[in-house]
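Sharing a structure below in structure tokens format, with a few things to ask.
Removed from the display is one protein chain of the complex; every other protein chain stays in position.
After this line comes chain A, so read on.
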Amino acid sequence: MAGQLLARAVRSLALVLACLSPLSASASEAAGFTALVAPSAARAPFTLEAARSPDGALLLRWKVEPGNYLYRDSLEATLDGAAVPLERPAGEAKDDPNFGVVRIFPRDVEASAGGIGRAGRLRVTYQGCSEKGICFPPQARLVNLASLSIEAAPPGLTSSKADASSGESPAAVASEAVAARAVDEGDGIAALFRGGLGGTMLAFLGFGLLLALTPCVFPMIPILAGMLTRSGEALSWRRSLVLTGAYVLAMAGAYGLVGAVAGWSGANLQAALQTPLALGVTAAIFTALALSMFGLFDLALPAGLAARLAGRGGNGSLGGAALLGFGSALIVGPCVTPPLAGAMLYAASTGDAATGAATLFMLGLGMGLPLMLVGLFGPSVLPRSGVWLERAKQLFGVVFLGVAILLAGRLLPPPATLALLGLLLVGSAAFFGGFDRLTASSGPAARLARSGGMVAALYGATLIIGAAGGAQDPLRPLAFAAARTAGQPTADTAVTIASSAGFDRAIAEAAAGAAGSRPILVDFTAAWCTVCRSNAAVMAAPELRARLAPLTQVTADVTDYDDATRTLMERFRVVGPPVLFLVDAQGREIPGTRIVGPVTVEEITRRLDAAGA
């Protein structure tokens, strides 16, 4: 039973970690919409400029080409994934009998954001249409808050938080396919979302149960027991249960209130909790909590305070019990702050007060459920200590340390995070007996524990090796080795450029080199272009590698959409990557060799044949 509880608790913690982890944001972005939209080289109907007002507020100005308009509600800004409120003018009402009233900006418009620091890059998105009856794709820009320079960004619409939390299958997230979701029979998407919310509530209940096992909640037991014993000697088990119920509900209600505030304040809280200072402090608190779990020191309420609280609720009334529960939650709160902060982050990320309240209420309920046992059977039912509790505490300690590392990971270079995780794994493997000697009489459980420990140690060691090699992805710590070998064969004939001048230089060098007058393969690509990545895989196919090896390859990297790359794209009339074509030794495109979009081995072979390469 304890094992089951643990499993559930770990799973719920994983959910909260998913909200905290920097991985989740990038994963949803990759699976989202980015792949379907590429920047257009045509003249933009809207241009964004940034400035600072005398009082330090950030000013965002959109120039709107005549005949176009921006949707007021489409002007949005985020900083590190958290929404930044924008002061926008009211705009003009556009009353369309077909679509109702929308507010638009048909002329240049300025919005301001106060209280924005001078570090980081603000992501600004906007969308609009032309009066001529055409709607442009959403645009995204990154505003460098230090220099106020602006660069283009892939307009990835991240999937909504509700989707992210309902547990999309990893396969769907990982695959290139646009995340498809089936329509549920019955109530369709709404039901699906409700199912997701239900799961989340259950997870938070489990997370609460996990917190109930931390020493933080133990001080509540004497408070509760004191209240029950003082309220009269002839206390029926029913009355006792009702009183305990009121106590637990009130405690859960207090957390629900916190959740409602978190959800209501939305991303502001998230933004506040994302600052290096808050991250550092939270990581430190997690570390301290972990150390306490390892038995370095005990966490408990000051005895006097506990006694006063117990005295206050001594009248045995429902209201008194509720007041006591509410008060206890707030008193015990600081002790469970770090996990609570995680839960609050989740609540805030939903941006919805009701959801925030509901999830944190469930968390409080989970924390209070074991107390119901106290109400039923008296304080003797809860094991005060024992080997299993010690082991469980140590396990939480490891988990808390992991959380601390993930939090610190936002401030540290990725390889350092990897190395820390590796150290944690190796260390815990040793502490949990992964390296202990097995004897002939060791039972299967002991042997299983050793294997688990050794696997953890091996994975930890791999992470440390990966960190030494500069790896960033904990799931692929040794990928750097593979990447190096794969890149080798083309290294001598491939040139990467990002400007028109760079292109001319590359062509001149190729003409002077061994390749002589052979055609040159030009490949427009960008880091955000997922199709380009699969194209690269196609070109690395063995049957093409031999064919491409003698050719000079010029890779035009247009990841940064700046003047240089724009000129380069205009020169070759490239709307956006991926575009592949052959040029002759003078740098002129060979007609009929251009491929736009995904490529196949056959298509490239055909173009090479046609160009006589």
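What we mean here is this: contacts are C-beta pairs under 8 Å (C-beta built on N, C-alpha and C of every residue); 3 or more make two chains touch, one makes a residue touch a chain; residues count from 1.
We adopt the following convention: contacts and distances are computed from a predicted model.
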* **Chain not displayed: protein name in its UniProt record ("NADH-quinone oxidoreductase subunit J", "Sugar ABC transporter permease", "Ribose transport system ATP-binding protein" or "Protein-disulfide isomerase")** => "Protein-disulfide isomerase"
* Asked: Among A:134, A:445 or A:512, which residue is in contact with the omitted chain in the full complex?
  -> A:134
* Please pick, from A:63, A:476 or A:573, the residue that touches the omitted chain in the full complex. => A:573
* Residue, one of A:83, A:511 or A:596, that touches the chain absent here -> A:596
* Structure fact -> Missing-chain contacts on chain A, rising order, are 32-33, 35-38, 40-42, 71, 73, 96-100, 102, 127, 129-130, 132-138, 157, 159-160, 176-178, 180-185, 188-190, 193, 531, 573, 575-576, 591-594, 596-598
